[in-house]
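I am attaching a structure below and will ask some questions about it afterwards.
We show some of the complex, not the whole, and keep each chain where it was.
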């Protein structure tokens, strides 16, 4: 049986991996696959900045449909009707899987929320070099607790307290001074080993991507962590910004090295130790198909449509330019 | 009571208590020889009746399997039921200990009196009834247990012997009683000599004929008054059959035996009286066996017993 | 001994005695049902009946029932009423009640005195042994009523006096769980109601073998009732939760045609109602592929093993392995597919890989059921055909296989029902996008090319969704906002799978009837 | 081996009656083609289709000209294919599992202290927590499905009136088909919540929920298989007992159940197999902590089962880690195989005993 499904040919562009990056790439894929016409104000926008943020940066003289335009930049011909030149399929697992699958050429793009170097600590430099890193957004990783804990006064923890909880030194909420509820064991919720969120948390909070942790339960995806924390009355968890919901899973403030970081205030700061980059990795260079999609993510339009609404931080323009320089030449 | 009576075939006979309804029976289309007049239902056996059946009808759903049969089965004798296949012999037999209750579609009407009690009356205790009216089936069906356990199964379950762990612990062990019951029953069933040395072997290891005698012994062990047998020898070879036949004749000294058979020679050999059923669940003739085989009243019975059909 | 066999016939039980027993049984069935509704939070613990709180009410009932049992036990023992009670209760009943004694004794010890696990197990063992031996040698009328009656009195007393009330809880030192009254009381009530009902049923028939039968039947009947009720509730629950989503935006009626967007649409931008059409199509293709793979091979193998091969070691080995593989967990097949098949099928998750994995899973079942039904084709058919001078293959083709077909078809349908609901292998080898917009278009994707393998079908080599995976995706990708979508999917999945089962079972019943007509 | 000998052997195998050489040649060509495509597939060659087409052509020709022989050969091939597929899966599992077992040695199945599952850096793979998790959930499930299932089967086959049986039996069989992911969904969304709330559990996803859910799931299977076994006890045996004046219940206890013992235990073993192999419910409910519960019998604790281990980690695994997952697969496979053989053995023993040819 044949060897298709490579980045060449008319098959779809496939991505898999991080549940942190998933909201961005999945939204982008929805737009891409719907391939709305240029005059569709709601999705693509008229020439009006107000309805289509970032539209002003786009030079679309032929009024092409959305995917036709972005794919056209890399020389892909538009198809008849609403179908995009190629479709984009985004799977959902976690960063380790994305990195594994992109290297096995099972997908074109591996989404990851931690760097491949952290994710594969044993890999040689040569191996790492085969990955091309496309940073598409930034996350300020929040720490969340169950609503009951928040209501019992835990709105802020210090870095040492969080470390204490995740190394098994603190096991009861009553050991936290601000806590004024009944005696309650702490349910330390973690993400699956191999998820970027977990790796980044260990690296940034515990100081080593392979640091030992003591968690009570590990869930596969950010969404499951969210559900678990919401359904419990004693949980703490680390996750990605997109999944915070102040009513069900409130994010607490963190005091690290004397600075207090609070959601909505300074989590986006580069100094926030738990801030991390969100990556779309390609393997052994970046094909034009991959480039066409990633280019859209890196555009002002993409950042405003796919990154910002999911509560992630947009890349500043100069960083975007730097990332775009890793893409192959555009043909038009 | 049904308005079809046993006497449909015997228009002229007057002794029947439902003669006032005779006009009805003319409408029933029965292939029968109406010229024949006999009075066999008047027939009075010398012994007392152990079982009295009156106006018995059995239906399977809408199927009328037994058609208003009345008969008296005398004590301590062998009564044979013969007739072609499907005529309702087994059904009739199963009425006598209410084994038909196990067939959901079966419906029984009429009365069957065992020792003067109607067993189809409200609160008959089936357990007691079946202890009194034992049954032996067409193909031997010993339990997959030892020979001893097969025989003592009934007494054990009825609580007559107590040989469990508890009994032993309390020093209240009926092992001796059990031994006696087993020996006596097996002796009555003419099996003791053959199996006395291996009472603890699995009963399924016995030959077909031995198994059938074991089933008889099992039935005797609960000390019934009546023993029903449904073609007890039809699955057996000639030698085993001969043994069973001898046994049946012996049993009649103590028990009331009712035997279904499709083998007319067998009926002739072993029974004291014979009832001939014909298709449709009708009892056509019932009389002393000699009479039935040598000089039956009905032509159809004559045809049947001489092998002109069936 | 044989003269003893004429035992006391069941005396027409006296009215009063009967009424007590039936009252005990009736009351305990009520508490049994109330226990369940309380456990399922349908009856609040604050429900009050005639001024009594629910738990007090339970207590009162247990006190009444306990007294009833004790009274009737004694009445029978002293001969006030004629019953058929046995000399001894017997070891079986003794053991059963002994186990209850073990549990009650052990739990009481640790709850009341805070004794650790080992200590309370020891106490429990002692209590259990005492109960077992005591009950076993008691006369039956006492042995079956006293322990249960006393237990009823004790538990009733605790509830009535308020020693155990709605706020009661027990936190076992070694376990993470805390047992609160709202869960403990209904559970204990259910268990005790069963015991009391059992005992009451025995009394009602005047003990003896009839009594034991009555008791056993009541327990078994209640159990069967409970089991079926729970399973049906489960389905009703899914239906109730899923139906609104399934019918969202649905239109039917005169002039409107029928449109159910949930079943005919994917998940797309700018669409009012999203649906699971791609998953339905994915499941259909997976099933078709698996059946095309497994059925010919399976039936072929079954024919060879049953008709041609000599029954011996070879057939025995195949039989053993097929049986073993049929019970092999699906995740193991999935792992095999992930590591072995996926790299060979275009190196990405694909429908084709899913078809193969599910086909492999189905294969043993097809072999087993086909063998069974081919074996059950009466030899008379084969003999009749052979006696007409027809060769073996012709006989198999014209007589054996047609006669075996009903069995094979039924087996395959049931197997399809099972694989259609399998999630694990799909997750590993077929899944891609969790909420796809479009269904795979298999028929439209066949291409003939000049290079090997000459035929290509891209859609077959691409990832797809399937109903069970869609449900899994809802769980992983956010139950929070999409829970309704999940219930809708669960309902459709249930309908599809149970549909296969229902058809399979109905066809089996139909063919059986036809055979026995 | 000379060609003629080969011919003879082929003829023997295929049971060719006539000494027609063209049939043998045809068989040889077909076999070669098929072998070719199998090899091509195994090495992942794109030329797999060529020999396959050749094979199909040979089959077509054969069916046209020598139908009986070709058909027999095809059924033989199907048997071989079945055997080969099953063997392939088995062998592949074991081969893939081997590196991890070699690396960890016996510790893979015995290490019970310290960290038992480390997938990066200093890798450690002990399957003990997962085996324990599987054992606990299975025992819990069978405590529910075993007695309730057998009682349910008794009810349907022996106690229920005909009308009830005719509805309940197919209904229960149908319920056996409810997909495990549906149970998982209910367990994850409803039961988890309920337990957290009412038992003050410190962490969600406890073993007891999985046990409960899997028990419920296995219940209809146990019922319907046990029911088949019980109702296949010959009526003559039951009648034999009843005709002696025993009650129905005495007959069930002393005759029916012992006679159906093999089938009933096979049903329970089948349920055990189901419980051991249940993946999705465990995966979505459990908390995936590869530790032993503390204390060991804490069924409200949280650990991993063999199946959920594989389902949750296959994606991130490579090399030894992947091999360790295969080892988990092998443990599962061996366990269910042993169970399956055991149940077949029991069944055969009892059959022999019932037929009396001991």
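For clarity, chains are labelled A, B, C and D in written order, and residue numbers in each chain start from 1.
Here is the rule we go by: contacts are C-beta pairs under 8 Å (C-beta built on N, C-alpha and C of every residue); 3 or more make two chains touch, one makes a residue touch a chain.
None of the values given here were measured: they were computed from a predicted structure.
Composition notes for this entry: the full complex, per chain label, is A x1, B x2, C x1, D x1.
Going forward, only the chains that are shown with their structure count from here on.
Central chain by Cα centroid: C, whose mean Cα position is closest to the mean of all protein Cα atoms. Centre-to-centre, using mean CA coordinates, chain A is 39 Å away from chain D.
Averaging Cα coordinates per chain places chain A and chain B 86 Å apart.
Among the residues of chain B, those touching two or more other chains are numbered 127-128, 131, 157-158, 222. Contact with two or more other chains is made by residues 176, 209-210, 343-344, 452-453, 475-476, 479 of chain C.
Inter-chain contacts, as defined above, occur between A-C, A-D, B-C, B-D, C-D. Taken in their complex, chain A has these residues touching chain C: 1-5, 9-12, 14, 16, 19, 22, 29-31, 33-34, 36, 42-43, 87, 89-92, 104-107, 185, 220-221, 223-224, 226-227, 230, 245, 248. In the complex of the two chains, the chain C residues touching chain D come out as 117, 171, 174-180, 182-183, 209-210, 212-213, 216-217, 219-221, 223-224, 227-228, 230-232, 234-235, 237-238, 296-301, 303-305, 307-309, 318-336, 338-340, 343-344, 360, 363-364, 367, 391-394, 396-397, 414, 417-418, 420-424, 427-428, 451-455, 468, 471-472, 474-476, 479, 483, 486, 490, 493-494, 497-498, 500-502, 505-506, 509.
Chain C meets chain A in the complex at residues 176, 268-270, 342-350, 352, 431-434, 436-438, 452-453, 456, 458, 461-463, 473, 475-480.
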